[in-house]
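A single protein chain has been omitted; all remaining protein chains appear in their positions.
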Amino acid sequence: MSQASYPAELLYHPEHDWARISAEDPQLATFGITWYAQDALGEVVFFEAPALGTKLAKDAPYTEVESVKAVSDVVAPMSGEVVEVNEAVTANPGIINEDPYDQGWLVKVRLSDPSERESLLDVAAYMATLAG
Amino acid sequence: MSQLAQTPQQREPARTIFQKGAPGRRAFVCPALDVPAVDPGELLPARFRRTEPPRLPEVSEPEIVRHYVGLSKRNFDLDSGFYPLGSCTMKHNPRLHERVAALPGHARLHPLQDPASAQGALELMWRLQNALAEVSGLPHVSLQPSAGSHGELAGVLLTRAYHEDRGERRHKVLAPDTSHGTNPATVTMAGFELVKLATNADGGVDLDDLRAKADEDVACLMLTNPNTLGLFDPNISEIAEIVHRVGATLYYDGANLNAVMGLSRPGDMGFDIVHFNLHKSFTQPHGGGGPGSGPIAVSDRVAPYLPVPVVVRRTRTGTTPSGAHASEDGAYDLDYERPKSIGRLRGFHGNYGCFVRSYAYICSLGGDGLRDASETAVLNANYLLARLREHGVAEYLPLAYGELCMHEFVLSGGPMKRELGLKTLDLAKRLLDFGFHPPTVYFPLLVDEALMVEPTETETKETLDAFAEAIAAILKEAAEDPQIAQGAPYSTPVRRLDEVAAAKRPVIREVLA
Partner (left out) sequence: MLAAIGVSSLQEVFERQIPEGVRLGRSLELPDGLGEQDVYEHLRELAARNTSVEDELSFLGAGMYDHYVPALIDMLTERSEFLTPYTPYQPEISQGGLQVMFEYQTAISELTALPVSNASVYEGPSAVAAAAYLAKLHNGRRRLVVSAGLHPHSIQTLRTNAHGYGMEVVEVPLTTGSAGGAQGVTDPDAWAQAIDEDTSAAIFAQPNFYGAVEDAAALSAAAKAGGEPVVICQVDPITLGILAPPGECGVDVAVGEGQSLGNRLDFGGPSFGLFAAREEYLRRIPGRIAGETVDVDGRRGFVLTLQTREQHIRREKATSNICTAQALNALAGVVYLSWLGRRGIVELGELLLARTHYARERLTALEGVEALHEQPVIRELAVRVDADVAAVRRRCIEQGVNPGVDLHALSARPEDEGGLLVAITERRSRADIDRLAEVLGAAVAAERGTAERGAQAPEPGADAPERGADAPERGAAVAI
């Protein structure tokens, strides 16, 4: 994805991670990294998914993505338990660069505290942090 | 395939030694079995034996020679051309050093032979220790660490031992955000947390940030001076004072020692621990990536914790402490009686082969010669910088910080990228076509599209001029057609390589039949 893009319906974490709360089930969320993060890294060559059942803590790193030149922590925007991982991305990490928000999702999480969403940024606030 | 004609080397595909040879060929002739033959099963039970021989090559000696000589010709090297890698100090490697290092009386000594039978070797190590003590201004030296980063680990472990001996367990080590990558890794391995310090507008340590972060949980500040921007920090004495006031140690990364030998000494600047890279300032050849050697020199308060063994001089009444002014009689020995030592960091006592070469270098130059080397290194860097600030270059590759520099300087390729569409990487690859090894790229991280240039004292004015002209030519070419540099290099044995593919699907050995 060559043009910067930040979907309005997502919630953002200042460490360049996003969360999408499921419309059908407010206790289920999908996490990933933003366009800014994949652009800074360059082409992603390796992503190791956490094991199913791993407990994530808000603001804490839960895995890493690696490009040729850099590695970056992936930070959990909210707390919960990993219920699904994106096998396609593990097999072909470049998907994260091509489509960081849809095909490039990383994990699906059963949230332990949905109210944590209040502390996340909306798209305008997140883009403001990029400008600064 | 490229439209351009291929060079002979480009035409030749890469084949490993494993793809050469044929069954039955051999180079080694084993000495005959001259002891009584015993049933192999009696010597070694079958279950301990390897069932299939390892699939090493089956090649004759001429094949081996041709293969590796051929590989050598696919390498650029310092004897062949200019190598201005910042932070690496690519100075000339005199061949005398290889001659003396190969003397059997140096090369064929066993590390565990009795000290009485190695007095020449131990004296060489003693004299080298004294020379390093004099250059650094710190009296106590250990030659043990195997490389610069190993010397850093020693330094941080020494710091830890120093504090623990005083009943304190501190948790933090400070380092500037311009520091070399080995510093943070070393800190973690020694059980500390790294806290970064900001750099001020002049390229030195931000004193306010230092004052805010220097507390009694800080064990050490790790610095190099001049720093990775090639700038001597004018506040160094005050930095030392702030650090010592909270009881922390001050550690000197010797990667940039080539700027200050005989001119300024880390010990006099207030450092407690210095590590040297013998493969940088003291011209141990780089070998394509090792071996190196990373001795350390320390102050009195840190000396008790030095790794064992230490080279000492015995007298009838005791042991002479190390240092430049130690007495000149008595036998040389390896001292293990050091109850507060951190212990060993490796087997035996260090990379003696490197000591021989560096010692020969110091003998050749003498004190005044070492100073001349640093002065010339600084002169060459400033001259090259002046040439690169001329019209046609400076607007695309401005100096990142400062006015003058020490032995190296950092340019920013940011304007070049914005205005010509050329990244520092492209410039580097195009320089290969001009017969130069590029400077260090993308370090320090603080500078956008960084290019770090260190010419060393070895180079003539003519070489520096040629390099500056090549940079100017590439920029001029890029202004007309940036695609040329973006597709470079064209004349090297292989063209630009796909590093992404190598990382995505690592293939790190030949698949053997």
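Note that the chains take the letters A and B in the order they are written out, and that residue 1 is the start of every chain.
Throughout what follows, a contact is a pair of C-beta atoms (placed from the backbone, for glycine too) under 8 Å apart; a residue touches a chain by one contact, two chains touch by 3 or more.
Quick caveat, the model's predicted, so the values are computed rather than measured.
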Touching residue (missing chain; options B:Gln129, B:Thr186, B:Thr199 or B:Thr456): B:Thr186
Residue of B:Val274, B:Ala297 or B:Val356 touching the missing chain in the full complex: B:Val356
Interface residues of chain A (partner: the chain not displayed): 46, 66-71
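Assume only the chains that are shown with their structure count from here on.
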Distance from chain B to chain A - Cα centre to Cα centre, in angstrom: 39
Chain B partner contacts - residues on chain A that touch it in the complex: 43, 45-46, 66-69, 93-94
In the complex, chain B residues that touch chain A: 442, 499-500, 502-504
